[in-house]
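Here you go, one structure.
The other protein chains are all here in position, but one chain of the complex has been omitted.
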Amino acid sequence: MAVNLPLEQESATDSKPIVNDFAFSVATQNGSGSQTSNAVLVRSLFNMGIPVNGKNLFPSNIKGLPTWYTIRASKDGYVARRFTTEIVVAYNQDTVTEDIKNTPPGGVVIYRDDLKTPPERDDITYYPVPVRKLMKEANVARAFKARVENMTYVGVCAQLFDMDMDVVYQSLLDQFGGKEKPAQMNMDVIRLAYDWAAENLIKSDPFRFETMNGTAGKILITGNEAAALGSVFGGVHFVAWYPITPSTSVVDDIHKYRHLRKDDDGNYTLAIVQAEDELAAAGMIIGAGFGGARSMTATSGPGLSLMSEFVGLAYFAEIPCVFWDITRMGPSTGMPTRTSQGDLLFIHYLGHGDSHHIVLLPASPEEAFEFAWRSLDIAEEMQTPVFVMSDLDLGMNNWMADPFEYPSEPLKRGKVLDAESLTKFIKNHGKWGRYMDVDNDGVGYRTLPGTDHPNAAYFARGTGHNEMAVYSERSEDWLANMNRLRLKMETAKQHLPQNIEDYDANKSIGLISFGTNEPAMVEARDWLKNNGIESNYLRVRALPLSKDVFDFINKHKTIYVIENNFDGQLDQIIHMECKDNLTHVKSLTLGDGLPMTARWIVESIEEQETK
Amino acid sequence: MAVNLPLEQESATDSKPIVNDFAFSVATQNGSGSQTSNAVLVRSLFNMGIPVNGKNLFPSNIKGLPTWYTIRASKDGYVARRFTTEIVVAYNQDTVTEDIKNTPPGGVVIYRDDLKTPPERDDITYYPVPVRKLMKEANVARAFKARVENMTYVGVCAQLFDMDMDVVYQSLLDQFGGKEKPAQMNMDVIRLAYDWAAENLIKSDPFRFETMNGTAGKILITGNEAAALGSVFGGVHFVAWYPITPSTSVVDDIHKYRHLRKDDDGNYTLAIVQAEDELAAAGMIIGAGFGGARSMTATSGPGLSLMSEFVGLAYFAEIPCVFWDITRMGPSTGMPTRTSQGDLLFIHYLGHGDSHHIVLLPASPEEAFEFAWRSLDIAEEMQTPVFVMSDLDLGMNNWMADPFEYPSEPLKRGKVLDAESLTKFIKNHGKWGRYMDVDNDGVGYRTLPGTDHPNAAYFARGTGHNEMAVYSERSEDWLANMNRLRLKMETAKQHLPQNIEDYDANKSIGLISFGTNEPAMVEARDWLKNNGIESNYLRVRALPLSKDVFDFINKHKTIYVIENNFDGQLDQIIHMECKDNLTHVKSLTLGDGLPMTARWIVESIEEQETK
Amino acid sequence: MARVEKTNKLGLVKDDYQARPTTLCPGCGHNSISNQIVQSAFDLNIAQHQLLKMSGIGCSSKSPAYFLGRSHGFNALHGRMPSVVTGALMANHTLKAIAVSGDGDTGSIGMGQFKHVIRRNVPFVYIIENNGVYGLTKGQFSATAEEGLELKHYGRNEMPPIDLVLEAIISGATFVARSFSGDKKQVQALLEAAIAHKGTAILDIISPCVTFNNADTSHHSFPYGVKHEVPLHEIQIIAPDFVAPQDEIEVETYEDGQTIEVSMHDGTSVLLKKLDKDYDPRSKAQAYAVLEEAQREELFLTGLIYYEEPRPTLPELEQVADTPLALINDRPSKDKLDDIMKSFK
Partner (left out) sequence: MARVEKTNKLGLVKDDYQARPTTLCPGCGHNSISNQIVQSAFDLNIAQHQLLKMSGIGCSSKSPAYFLGRSHGFNALHGRMPSVVTGALMANHTLKAIAVSGDGDTGSIGMGQFKHVIRRNVPFVYIIENNGVYGLTKGQFSATAEEGLELKHYGRNEMPPIDLVLEAIISGATFVARSFSGDKKQVQALLEAAIAHKGTAILDIISPCVTFNNADTSHHSFPYGVKHEVPLHEIQIIAPDFVAPQDEIEVETYEDGQTIEVSMHDGTSVLLKKLDKDYDPRSKAQAYAVLEEAQREELFLTGLIYYEEPRPTLPELEQVADTPLALINDRPSKDKLDDIMKSFK
C-alpha cells in the first residue's frame, strides 16, 4: 500500500482537487431515518470502488437526540475513524453551532437552510439546502415526508462530489432489499436535490469522488452479523440471551439465519431463547453445554457482571459454552452507545477465586466470523467457557471485509465418550472418571447425559471434587485439580488463534495492540514511518497470552501497548503474566468512547519518542 | 520474643519433657458437640496463661461428616497453624486409620476404645478411652449423653498433660455463659474421665502443660465477632446481607450487639435486613449509602460475584458502603469451609469497565475491629465502596488478641452539605454540582435526600454524567470524570491503614505478605533467621498499593510475595501497579484450603535460596 | 396551559415540579405518566425535598429525570430499583418515594426484587409503566406481552403473559391498582391515593410504546386501551387537608349504595363509585376472581383492584429511630467496649 498521509493536520484551503480522500460528518436526529440515507452514501462510495468506512455515533435514545454519522473515503484503503471530517452535513438544529465550529478550515458545511446558524466563518464553504421547499415539490405521500427528508443531503452530496447516480440508485435498491417502490420514492427526492444543487450551488471546494477499483470482491458488513453467521456456520445449537446494547443484533442476526439450521423434517437444529435476565441466559447455555449442545450467548458489560458467578461455575465444572461480549463504555451502565475495550481484564479473570478464561479478540468482520465458529470448537475441545470480546465499533458499524472463508474443518467436538468408547476407555484405564487426565494435557473425557452405559453418569458441580467428580474437601484433591486446570490453560494456547506479528530485527520500537484498533494501527504505522519512526507490530488475538508476546517484548528497546480503555488493561495483563524486566513497556490508552484514530496514536508515540 | 524453634521437624521420642509447646488434632464428627469440648480445651490453656490457637477444620455439612480441630500451645507465642500435631485425639471411626497414620513419630494417640483401629505403631504412644463405659457411669440424663461424650477426652487430656481442673471448670462456665447447671453436668464427665485416667493410664509421653504468664490481658475472639463489634462501634446504621459461610456470623454478631444502638426512646439506630439474595443486599446498602446511612454487608466469593454489577454502580455513582468478604476457597462454590485469599484480584478490580476499589486487609481480630470502624469512615470520606477482605481462618476461628482500642476519633462523615453549607458553597463557587472537584482531591460534595434547599437535589446514576450529575455522552465529560476518579483513588491512599514494615538496610531479602499469613510469617522469619536467612518484612494492609511497597521492593535483592491463593494475586497486582524492573520478585503461593504454616514458608524460601 | 400561573400551598407553580425536558419519543405513554406525577405533586403540595425518585433501567426508568427536579433521584440498575429504594428509605424513613419501573425491568430481570420488596412492605409508590415490550432495547417482547402478539422484528409471542397485579397481591401488597396512561383522571386519582398509602403501593399502568408496540390489536397499545378499558369504578380522593382541583367530579354525584369508601391510614378517603361490576377491592377472594376472569376473557379492567389495611412497614418492623438513621452521628461509649472486652478475657 502506498504511503500517502491523510490530510488531517493540513488545511484543505488550496484548490488542488482532493479525490477519494476525505471524510464526512452527518449530524441528524436519532430516529429520523438518517440511518438509511447514510447507508446509501456509504454503499454508493463502496459501489464506486472507493474504500470507505461509516461509523454511527448515536445516543442511548430511541428518537429525537442528536446523532452523528461519519463516513471516510480513503483511496489508500485506510478505514480507521478520521479525527477531522472535512465535510459536515448539518441537519440538526440542536448541534448545528457546534458542528460548524468543529469544521476544519477549508472544510464544507452543507446545512438545512431553515436552521438557525451561527455567524458565517470565512474559512469554510457553505451550501444551504432548502429542504422544506424541496420536500414540498417532492412527489411523496405526506406520511412519508419526514422519513425521506434526509435524502436531500444525499442528492446534494452526489451532485457536489460527483457521485454516480446509477450507483446511488443501485445502493438504494440494495438498502431496501431490492424493493423498487420505496427505492424509487427515495430516489425521486435524491434526484430532486441533485438537480436543484446542479442549478443553484456553485462548487467552490476541492473535494470529489472518482470511481476506482478499491473494493472489488469486498463486502460491507457489521461485526455482529459476522459473529452471527460464524456461529450459525459453526454449528451452534443453542443460544440464550437477554437484550442489551450493543450486543442485541448478534442474536437478531442469528435469528435471521436460523433457517439455515433445519433438518429434513423441517425442524430446527438451533434453538434461541430470550431469557429473563443475563443470569438465566448464562445458566441456560451452561446447562446446554453440559447437555452436549454447542451453546452461546451475547451480552455487554452489565450482563457480563451479572454472569460472574455462573462463569465461575462453568470454569470449575468445565462446561463448554461461548460468551460474546460486545463491549460498550463502562464502568456501570456507562455510555451504552459508545465503544470501549474496557472489559478485558475483568473477562480474563472473571469470577471469585483463582480463575482464568480464554478470550478471543477479533479485529475485523472476517475474524468475528472465524472466531465465532472456532470459539465453539475451542470451548468443546477445552471444556471451558470461551469469551469473544468484540466491541460496539466492530459490532454495530459496517466494515469492509473479504468474503468469509468457509470453515476448513468439520466441527471439533472435543473429548466425548459415547457408550462404546466409554467401554473401551474403562478397558484401557481400569475405570473412567470425568476429570481423569489420561492424556496429560489437562483435559478429561466427558460423557453426555443420555449415554446408555451403567458407568456413564457423573455429577457435575461447582464444589471441590476429585477426578471421579465426587465431592471432596481434601487439600490434595483440590490442588491436583487446580494444577490440572492450569495445565489445561497451557494446552489451550495451542488451540487459539495465533497472534499476528510484523517483525524486522532492525527496528527497535515494537507496538502491541488488539481488536478494533487495527485499522488505526495500520494507518499510524505508515504515518509514523513517514515521519521517521519505524515500528514492528504484534496484534494479540487471544488470551491467555502466548510466549511470542513476551519474545516480541524482549526483542525491542521500547514497546508501546496501545488500547482503547482507561487503565491500559492489556498492558496490565502483560505485566501480570510476564515476569521479565518490562521497564521498556509503555502503556498508551485512550478510552473516550470513540473508535481509535491514527492521529492519536501518532501523536502519543511522537510525544513519547521526543521526550 | 526469644527465638525458639518449633519442633516440627524433630521427633519427640526422647524423654525430655516438652512443656507448653506442642499441638493437638481432635478428630470427631460434625454436629456431635465437639465444638464445646474443643473450646473448653482452648480456653483452659488460655486461662492457664499459655499462648494458644484453635482452628476448626470442618466439613460443609450439618451433622455426621468428619471434622478436625487443631489446638496449638506455644510458650513462645507462635499462633500460626502447626504443620504437625503431636497429640491426636481420634474419636471418629471414619478417619481413625488416617488420623493415626498422620501422627508423627513420638506422638500420642488418644482414642475411643470402641473404634476399630489399624495395627499398632510402635513409635507412638496409645491411650485408649473407654467412652461407653464412662458414659454408663456418668450421671447424665439419657437425652444429653451423646452430646457430652466428647468431654471424656477433655478429662483424659487434663490428666495426661497436667491441666488445672479449676481452670477447666472456669472455662466450662465461660463457655455456657455462666450457667452452672450445664457446666456442672459436663464437668462431671470430665472429672470422671480425669479420675479414670489417673488410675488406669500410665503416662509415657513427654508432653505437658504448665501454668505460665503468656496471655495476661489478652482476649480470645473470632475475627467475625471483632468485625461485628468494630462495625457497631463504627456507627453502622444499616446492614443488609444474605447468609453464606463463612461470613454469616459477622451479621449474627452484629445482631448480638444491636442493643448498643438504641436511642433514648428505645428505638434502634441500626437496622438489619436479611435480603432475598446478594444482589438485593448490595442494592440495599447502596440505597442506604445514597440516603446517607453508614451501610455494610458481609458475604463470601459467590455473593461477591453476584454483587459485581452493583459494585460497579456504587463505584461510578460514588456511593459510600462497605463490603466484607470473608473468603473461602473458590473458584465457584468451591470448598465453603476452607480458607483462602483467592478473591484479592477479583475484588480490587471488581466490575466491568475500568474500575478499582479500596481493599483493607486485616490480619488479626484487632485489625478486624479497627478496619471495621475505619472502613465506614473511609467509605464516607472517599464516597466509594470499601472492601474488607478477611478470611475463614480469621473469621471463624478464635484468635488471641489484645483488647480492642476504642476509636480515637469521632465518626468521619466526609463531605456532606446540609442546607446551610450548600448555600455557602453556592456563594463561594457560583453553583454546586455533585461531582465538582473544588478541593482538587477528586472528591466532590454530596447532599443527602431530605435536604431542604431548592438546589440540593441531584440525580445519581450509573450512566455517564458531567460534574452536575447530568447525563452526558460527551467524551470530554467522560474523561474528566475518569481522571477525577483516578485522582480520588490517589487521595484515598492517604486515608488507608499504612502498611507495616520491618526494615533493616543490611538485609537483602524482603518478604511481602498480607492478612492471616501474619502469624506464620512471624514464626517463619524467626526460624529462617535461625537457619541463617535474615529477612525484612512488609505486610500490606490496604489496596490500592501505596508507594512504600514499591520502595521496599526496590531496596532488596530478592523479594518473596507470600500468599494463600493459587495464582499469587498480590504478586500480580504488584506487577500491574509497579512498572519497575521486578525480575527479583518471586511469588510463593499455597492455596490448599488451610491456614498457612511457618514450615511451608521456610521450606519454600529455603528451596529458592539454595537453588 | 395559557392560564394565569396558579400557585399551590407551598407557593410553587406547576413548573417548579418539572425537571429536564423528556428525551422519550413524542407520544410515549411514559410522558403522560410523568405529567400526572407532576400534576399530583403540585396538587398535593408536596415538598420535593421530602420525596425520592427512584428507577431501574429502561425508557420508563429514564423518566424520573423528567419530573420533580427538586427531588433527589437514583437511576439504579436494570431490575434492581426495589433493593435500592429499600436501603434509601431505611436511611431516611421520613421520606416518601415514587419509583418508576418498566414491565421488563419488573417482570423479567426484576421479578425477584419486585416480589420481595412487597413482602417487606417497604412504604413507597411503585409504578410499572407497562408497554409489553422492551422499549429502550428496541422492541423485544417483555414478560407482560400477550400470547399471540406480533411485533415487527421479533415475530409472534408464544409465552403467556405475567399479570403483575396478581403477582403483587399474592406477594402481600396492600394497595394494588391497574390503570391506563391515557386515562389521566384515573391515573392521577390512583397516584394520590398511593402516595397517601402507608406501605408498598403498586400501580401497574398500561403505558403504550408508540414506537414498538402500538398496533390497534396489541393489548398495550393506545388505541386498544382507549377502546377496551373497563374501569371498575370511578375514583375520588378526599384528603383531610386537600381538595381535589379537578372540580369536575363532585362527591355529591355519587349516589348512596353506589359508592365504597376506603379510608386510609392518614385520614384520606378513597371514594369508589361502582360502575359495571359490584366490586369491593377489600376482598382478596374477589380480587383473585376478577383477575382470573380478566385473564380468561382478556378484559382490560382498571381501577383500585386490591386494598388492605396496611401491615407494619419495614422501618416499623425494624423499630427504627424517629430521627433518620442518616443523621445519627454517634457510636456506643468507651465503657461499653471495655465491658465487652472484659467478657472475652
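Which chain is which? They are A, B and C, in the order written, and residues in each are numbered from 1.
Going forward, a contact is a pair of C-beta atoms (placed from the backbone, for glycine too) under 8 Å apart; a residue touches a chain by one contact, two chains touch by 3 or more.
As the structure is a computational prediction, the values presented were derived from the model and not from experiment.
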Next item on the list: Determine which of the presented chains are touched by the chain that is not presented, and list them.
Entry: A, B, C
Item checked: Contact partner of the left-out chain, one of A:Gly289, A:Pro302, A:Gly334 or A:Gly433 -> A:Gly289
Next item on the list: Looking beyond the chains shown, say which of A:Phe209, A:Phe238 or A:Tyr349 touches the absent one.
Entry: A:Phe238
Next item on the list: Could you tell which one of A:Leu192, A:Ile358, A:Ala456 or A:Ile574 touches the chain left off the display?
Entry: A:Ala456
Check: Of the residues in chain A, which ones touch the absent chain?
Finding: 217-221, 229, 232-235, 237-238, 240, 257, 260-261, 263, 265-273, 275-277, 279-293, 295, 309-310, 313, 317, 373, 403-404, 406-407, 410-411, 413, 447-454, 456-463, 470-471
Next item on the list: Against the chain that's been left off, what residues of chain C make contact? List them.
Entry: 108-112, 115-116, 119-120, 143, 158-160, 162-163, 166-167, 170-172, 284-285, 288-289, 292, 311-312, 317
Next item on the list: List the residues of chain B that touch the chain left out of this view.
Entry: 31, 60-65, 242-245, 248, 252, 274, 276-278, 302, 333
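In this text, only the chains that are shown with their structure count from here on.
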Margin query: Please tell me whether B-C or A-C has the greater number of C-beta pairs in contact.
Written below: B-C
Margin query: Taking the mean of the CA coordinates per chain, how far is chain B from chain C in Å?
Written below: 44
Item checked: Length of the line joining the C-alpha centres of chain A and chain C, rounded to whole Å -> 40
Margin query: Could you pull out the residues of chain C that touch at least 2 other chains?
Written below: 77
Next item on the list: Scan chain A for residues touching two or more other chains and write them down.
Entry: 59-60, 302, 333
